[in-house]
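Left out: one protein chain. Kept in place: all the others.
Presenting subunit A:
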Amino acid sequence: MSVRDDVAERIPGGDAGLIVAVLLVIYAAYVLAGVGLGYSVRGQLNTIGVLTFYIGVFAMLALALNLQWGYTGLFNIGIVGFMAVGIYVMALVSKPLYESGGAAQVGGLGLPLIVGIVAGMVAAALLGAVIALPALRLRADYLAIVTIAMSEIVRFSFLSGELQQFRLFGERVGFGGGSGLILDFTNPLEAFFQSFGLWDAYLGFVSVFEVIIPNNPKPVVDGLVYGAVLLGFVAVYFWLLKRTGESPFGRVLKAIREDEDAANSLGKNTNRFKIKAFMLGCALMGLAGILWLMTSGAVTPNFFRPRITFFVWIALIIGGAGSNTGSVLGGAVFAALLYQGPRYLKNLIDTVIPNADAPSGFGPAVSPLISNFDPAPLFFYTIDSVRQLQLVFMGLALIWLMHNRPEGMLGHRKETAAGIPLTGSRASASAETDGGDAGGGSDE
């Protein structure tokens, strides 16, 4: 249909190949920019680790949102609330039991990490069901209002003093309130490798890196390996959602997005399908929240402001709602260009021109440009405020997209919603389905 489809067809491996190619281009751009500007090896590897981390989490979140919005047309703008419930419930279940004198104000139930992760996902899914049950009966916009309100209610609940500390099964547990919650369970990466009995092997693997990074390579390698684990999770999300989409279930979801009344009139109980899809998406968002934060040492409720929800939306819009491949690409491009890009640029420039003093305010930054045509102060001022400007860039990117390519990178391409390939002629269809004749398809 479009040039982009041809590109996708020419890349070996189809969609997976396209994703790998885009990732390689992104990494190459980061490495080249780093090498060109003389960034240290440690800094480079660190950057790649952080970049991979954000590509991973945004791709996962965009995939989960694509199930809800791209496939089913459910307008969820409370993503961050489901992430918060995921990580907080996971912490509650998996934090070690309270010991007086420890660093943590409250303990958890001391259960294994995997139990906590499953509990976090289940909690997010149940919250999704509680919200969806009343809201889905109303018009679509009400779901949006309810979800964003819910995400703020969740944040304020975790902030509240009431839930700061309470007793559960006789243990002193809680959510820590505004001062945050220390995630003092086993380092997830360590737990992950230990479960395969590979922790010592991993430590040996880390020491190999001393050749490249002489002192203390572990944090850098940890970052890279955790990033790789996240990409593994992206692959699992992709596989799961591709299977969901390419099935009769996914077909009904698509039909709901297109015209719910029509789907209803064909005998599909659309409310049930919507709730199932919404709950699955919420569970996946909860897991993404867990994976995002479980290595960060602590969580505070104010991390879960609605802006993260909108970041995920931008990622999905960039990639193109309705396509799983597009969601992954959108997550990767958003993380690389809009989320990490400006910060990386600032780091690079700080390295290249270490002693440049940025002006203290907008006035001193602009006046040299007007008085002696000296753009340097404004440039440094801009670089210095790049974190604040990030949101401006995102806004501009969104406006540009809405004007020029509202359907996203992959265009209107939609993955076929069927368990088997649907081809344009009967001959080729029956040639491919040699197993199905025995059932006798043509009887009325």
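By our rule, contacts are C-beta pairs under 8 Å (C-beta built on N, C-alpha and C of every residue); 3 or more make two chains touch, one makes a residue touch a chain; residues count from 1.
As a working rule, contacts and distances are computed from a predicted model.
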Name under which UniProt lists the unshown chain, selected from "Tetrahydromethanopterin S-methyltransferase subunit D", "Probable branched-chain amino acid transport ATP-binding protein LivG", "Metal-dependent transcriptional regulator" or "Ferritin-like domain-containing protein": "Probable branched-chain amino acid transport ATP-binding protein LivG"
Selected residue (touches chain absent from view) among A:52, A:94 or A:270: A:270
Of A:22, A:45, A:255 or A:348, the residue in touch with the unshown chain: A:255
Where the missing chain touches subunit A, by residue: 240, 243-244, 247-252, 254-255, 257-259, 261-270, 273, 276, 280, 322, 412, 414, 416-420, 422-426, 429-430, 433, 435-436, 439, 441-442, 444
